[in-house]
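Shown here is a partial selection of chains from the complex, left in place.
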Amino acid sequence: MIKIEALIRPQRFDEVKAALDAAGATGMTVTEVRGAGKQKGRPEFYRGGEYTVTLLSKIKIEVVVADAAAERIVEVIIGAARTGEVGDGKIFLTLLSDVIRIRTGEKGELAI
Amino acid sequence: MHRIARLQAAAGVSAAAALLLPAAAWAQDAAPAAAAAPTPPNTGDTAWMLASAALVLLMTPGLALFYGGMARSKNILNLLMQSFVAMAVITLVWVIAGYSIAFAPGNPFFGNASYMGLGGVGQGTFKLNGVEMTIPHQVFMVYQMMFAIITPALISGAIAERMKFGAYVVFITIWSLVVYAPLAHMVWGEGGYLVGLGALDFAGGTVVHISSGISALVLAIMLGKRRLGATEDVRPHNLPMTLIGTGMLWFGWFGFNAGSAGASGGLAGSAFVVTQIAAATAALVWILIEWVTIKKPTALGFATGAVAGLVAITPASGFVSPISAIAIGVGVSCVSYAAIKMKSRLGYDDTLDVFGVHCMGGIWGALATGLFADKAVNSVVATNGLLIGGGDATLLGKQVVGVLIALAMGAIGTLVIAGIIKAVSGIRASAEDEEVGLDVSQHGEEGYHGGASDTAIRTGFAMAMAEHDGAAAAAPSKVASSTI
């Protein structure tokens, strides 16, 4: 099984989620994170103190899929998340050694 | 309202009736002093009007919270600022010209320049529509100022999350001068057109709520919808904030309605009572409608109903009995709830339902005044409302005229003002500014911070430097505490 970890723009989250549902991803886990990359933030001002935001809000989506499905799901995410502007984010793939469904105790691909 | 009451008393209502009015009351207990040239203000009437002015001022921050809680967090500061900035801008507009346009003598449609810059608006008592008021002229002026402040702020709810801040400021400044002030003159001003006609608006159903509500709708349509993703989540970011705002509005509204008696006493008390009853009834009816239709009595529904009830009783508050207030409260929740449902069909984006609550609620209240006005409550009522014993449709007819004038002035005024600003500088925030949120794009700030991972580098002159020096002078990574 493979864990697909995608870091995307919050504004694209709705589209990505919809696309994943359409693609039949059985589930996903979403985390609010902050990211640093090539993209720079907008200036803020407080009592004349100027701030440059160095970490921007991003959404981390984790989807665990069977090895076979990984490539397709990655394409789906890229399709929905890309704007072409700096800050579109990244996708990381990791091999999992096992998956268990707590409710039933099922293991491996059955549990996805 | 009370001032009108006196006008008509002067205009020949039986002296007996007049006896019930504070004006008369004051005439009595100040009798010995009556001769003395400058009648000193009645301390009790003035005390209540000072308190009322403060209460109405508080309604604007209350409105900011009521609206702000419904916004998304990326737009919270912008929504708050749209209300707060009115406290700054409209105050000056009112002092310089607004008050004069609204209350100076002149023609039936606007006042002359005699009160501009508050010329001749002093610490002594004054006459309005021929009646001797018992409070200082300045107190009346500042009390009315608070109404002028909150009215344009009401509009902000409809255009939330997408209007340029600069364009908004320019819009409310002009709107206050060309829509609000003349309308106030017609309804309450010296020799105003609707005063003469005999249309009744105790505390501003037409002047405040209908005018702002219709303007809100027109402006929302001119701005266009927010740019939202097909499934974008626009749920309120902080409903407790909306409920705090509701509490502040309810509290302040006692100054708004009971203060419109222009004096302390029985009429103020009566307005206070019906205000409480209408707000309570409307809030209850709203959640009952929800309980039946969606099985859940919501907090937002309660808040919306309460405000709708306060809106509806506003024009009627000095003329109707407690029982009529219940009817008005029941009516407004049905009307406004339906109006909000309709929005989906019509498909405009009145973000926080200003039209449904304020315009429709204000119209219902103005007409309800024509249905429930009662001589027994206020001697100014020439003929009872349609549903009150011995009443007929005379007043109702006049109320319709008032409503139509308010609708026309609000709609046309907004079309013209916003049209011009749009042509000159644009009124809509860019797609990108809207996406990152108006707080950052319009104000260079965010409402909330403090997550440990919520970080930024200080580069500006003030606070920044100060600490930077510190940091520089510091042990490897911490500032040494340098003390005297």
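By letter and in written order, the chains are A and B; residue numbering begins at 1 in each of them.
Following the convention adopted for this analysis, a contact is a pair of C-beta atoms (placed from the backbone, for glycine too) under 8 Å apart; a residue touches a chain by one contact, two chains touch by 3 or more.
Predicted model, so just to flag it, every value in this text is computed and none were measured.
Counted over the whole structure file, the protein chains come in the copy numbers A x3, B x3.
As a convention for this text, only the chains that are shown with their structure count from here on.
Note on chain placement: the centre of chain A and the centre of chain B lie 46 Å apart, centres being C-alpha means. Residues 11, 14-15, 17-18, 33-34, 41-55 of chain A are the ones touching chain B in the complex.
Residues 229-233, 435-436, 440-441, 444-446, 453-464 of chain B are the ones touching chain A in the complex.
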